[in-house]
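Of the protein chains in this complex, one is absent; all others appear in place.
After this line comes chain A, so read on.
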């Protein structure tokens, strides 16, 4: 017996909920050869604004959790990704025309990267922080703290899942919340990741995923005064110099375009932190 196909219209992921785009727009997600796969929401600037509001509201809760606790929550996401690996493999085969083995490799690498970053949650402070030698009777301690809300353009050329994980995990580890514009032509793995996040212990608003045109949304995120950091990893096809100039108006931290997918590195964690230095008198103990 033949069955009807069930074409899906995916939605955005903002503040732990799945709203449609405020603009009501959608676009077609196709295979590389042009066959229809699904409809995705085409996010507008107001969706980006709502996402920043949700991300800001989530900063206190997420950054206030202990590093150990954040690590546990992130590990749990890796477990959920593992449980859905078949779905991710199928989606990558469809959207990126990958062979089964290439898609499996990408999913495995993405899960490994996620676990690698999760491990740093309660360790990066020991590496990036320091006890500073000073010429006086003081303890002088520097410790990194999360910047706040990080807006990210996910890598756009290939590896939609691995690229996404490689930019959001390092920002999340230290307690930042993120607004990320997913791979425009292959957003299905980003949408599935948001379904994973919604059923995990990550508080709503800590990760907000927008699908649509980075060229349309990125300028609004770059100039938004309530965004603390701008990751242009996937912006090499955009006017990224203009985006950096817009970001400079509000003194954002900016990370430039990356060719391919950024490799796991502790620098990607530390770049979204601010250093707090405390002086404390040494007294007779």
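The definition used in the following text is that contacts are C-beta pairs under 8 Å (C-beta built on N, C-alpha and C of every residue); 3 or more make two chains touch, one makes a residue touch a chain; residues count from 1.
Note that contacts and distances are computed from a predicted model.
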item	value
Choices "Formate-dependent nitrite reductase, membrane component NrfD", "L-arabinose transport system permease protein AraQ", "Cytochrome c oxidase subunit I" or "Deoxyribose-phosphate aldolase" - which one is the UniProt name of the chain not shown	"Deoxyribose-phosphate aldolase"
Listed residues A:44, A:147, A:223 or A:255, member touching the removed chain	A:223
Option touching the unshown chain, where A:118, A:232, A:246 or A:269 are the choices	A:246
Sole contact to the chain not displayed, among A:52, A:128, A:164 or A:197	A:52
Where the unshown chain meets chain A, residue by residue	49, 52, 56, 220, 223-227, 246, 249
